[in-house]
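Of the protein chains in this complex, one is absent; all others appear in place.
Letters A and B mark the chains in the order given here, with residues in each chain numbered from 1 onward.
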Amino acid sequence: MNKYSRILEAVRETNPLVHQITNYVTVNDCANMTICFGAAPVMSHAVQDVCDLDAVASALVLNIGTLDENQIEGMLCAGKTAAKRGIPIILDPVGAGATPYRTQTAERLIDELPITVVKGNAGEIGVLAGVAAEVRGVDSAGIAGDAKEAARSLAREAGVTVVMSGAEDIITDGVRTLGVGNGVSLMGSISGTGCMANPCVAAACCVAETVDACAAAMAALGIAGEKAAAVSSGPGSFKPAFFDAVYNLTIEEFEASAKITEY
Amino acid sequence: MNKYSRILEAVRETNPLVHQITNYVTVNDCANMTICFGAAPVMSHAVQDVCDLDAVASALVLNIGTLDENQIEGMLCAGKTAAKRGIPIILDPVGAGATPYRTQTAERLIDELPITVVKGNAGEIGVLAGVAAEVRGVDSAGIAGDAKEAARSLAREAGVTVVMSGAEDIITDGVRTLGVGNGVSLMGSISGTGCMANPCVAAACCVAETVDACAAAMAALGIAGEKAAAVSSGPGSFKPAFFDAVYNLTIEEFEASAKITEY
Partner (left out) sequence: MNKYSRILEAVRETNPLVHQITNYVTVNDCANMTICFGAAPVMSHAVQDVCDLDAVASALVLNIGTLDENQIEGMLCAGKTAAKRGIPIILDPVGAGATPYRTQTAERLIDELPITVVKGNAGEIGVLAGVAAEVRGVDSAGIAGDAKEAARSLAREAGVTVVMSGAEDIITDGVRTLGVGNGVSLMGSISGTGCMANPCVAAACCVAETVDACAAAMAALGIAGEKAAAVSSGPGSFKPAFFDAVYNLTIEEFEASAKITEY
């Protein structure tokens, strides 16, 4: 096994508990993907509940896809407990740049919590990096200049690892930069592919160094997407096939197919 | 291409952004169906977020399937922004007639907002039209008298286009009345077929006259349902097949199969 496949194996062996405060659009897919990846999901948003959960969880995912004030309160409580315990916190700033509320909340969470990973599309990462970028609804509508440089810049300024999803996923902590070339366009034709990656990234961060962990998770999902697309006839049949492919992905397949580049 | 197939083509070409404030039961299916139909979904309900979204969205869907006070507040804010910009607003009065809260909220939204389309089952439309009708949970339990006439009456009184779903869907603005004869009973054996139609109707209304737009969207979904049912062995396998069929529906298939009657 190489260092990336060992990460997948370690997740499956340790079954990390991933607490997720996430949007109600793709939450079921996130729960199922967490299981398929070898981890255990628990969803909860209420301040009365989240601190006790994060006192035992292995990682925390914050996804602002359908944000409201109660959820922000829950995210801050959960994040503070997670911070005390030093567990990985993954932030998906869904729609940052589309509305001030989303942008400001993403910035606030980055300011107030020791976020480990910020994972978004090029538009979202660009907006948070302070470069010219555009987000339409929850989709990237472009970023000016060098996207890789924007990711590095956000990583350095915010002290996080950035995962910028795209045709090639870019992963950087501001020093090391990896590219992951796996994936397939059909993954963009279902809602929530990005959301589903969050708990997988979170689980991987429980068992390995962050940049490597993110690359392993993104490559595994990309390979599974490629396998699923090969047996699908559209987004509807792709989704169950995608879950199956993640669940059934072997270490051998992963090692034979992962396209991880060190820049 | 005829005038209906041109509408489908135009949606696919322009990829309208459809903001949806909708129930948490079928929200994932709505997001995925929006994509399959060629449009782009964004879900959000918080007053802090919705006005900024509707400042750029192409259409707004209001679905009262799991209503609460926060959601009503969000619907009114979003609707007012949508009204200023003149974008189509689609209301699905889920369960109107089943409880006073749902009936009164549907009536309030129709009163306070320039709703473009009210889309419901015969029971819901009947209740809002003021005729004897019954709704059991979220299902129509019958309407007294001529359903078509009830739809026309609501259309005229409320100044909206009514889409009344059923074995034959009825679409009327009070002057013109169209019937759409496509569809299959298995569509009623999954939760959310009606909900999923809302963003499709909304997207179609962005590119064409409202009555024609509704007919094109409902016919496309009905045809896709027929195709999906032919390869399904129950509601479970029907759902992914339904998404695939909408995604893969060609203009030729649509024109060969659409059953749209002008009454």
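To be clear about the criterion, a residue touches a chain if its C-beta (ideal position, glycine included) is under 8 Å from a C-beta of that chain, and two chains touch if they have at least 3 such contacts.
The structure displayed is predicted, hence computed values, not measured ones.
Looking at B:N28, B:S44, B:T116 or B:S153, the residue that reaches the missing chain in the full complex is B:N28. The omitted chain makes contact with just one of the residues A:M1, A:A46, A:A144 or A:A230: A:A46. When you scan B:H19, B:H45, B:R102 or B:K227 for touch with the missing chain, the hit is B:R102. Listed here are the chain B residues that touch the chain not shown: 23-26, 28-29, 65-69, 95, 98-102, 136-139, 189-192, 233-237, 239-240.
In the full complex, chain A makes contact with the omitted chain through residues 17, 19, 24, 27-28, 31-32, 35-36, 40-46, 48-49, 52-53, 56-57, 70, 239-245, 247-248.
Here is the rule we use: only the chains that are shown with their structure count from here on.
Rounded to whole angstrom, the centroid-to-centroid distance between chain A and chain B, based on C-alpha atoms, equals 33 Å.
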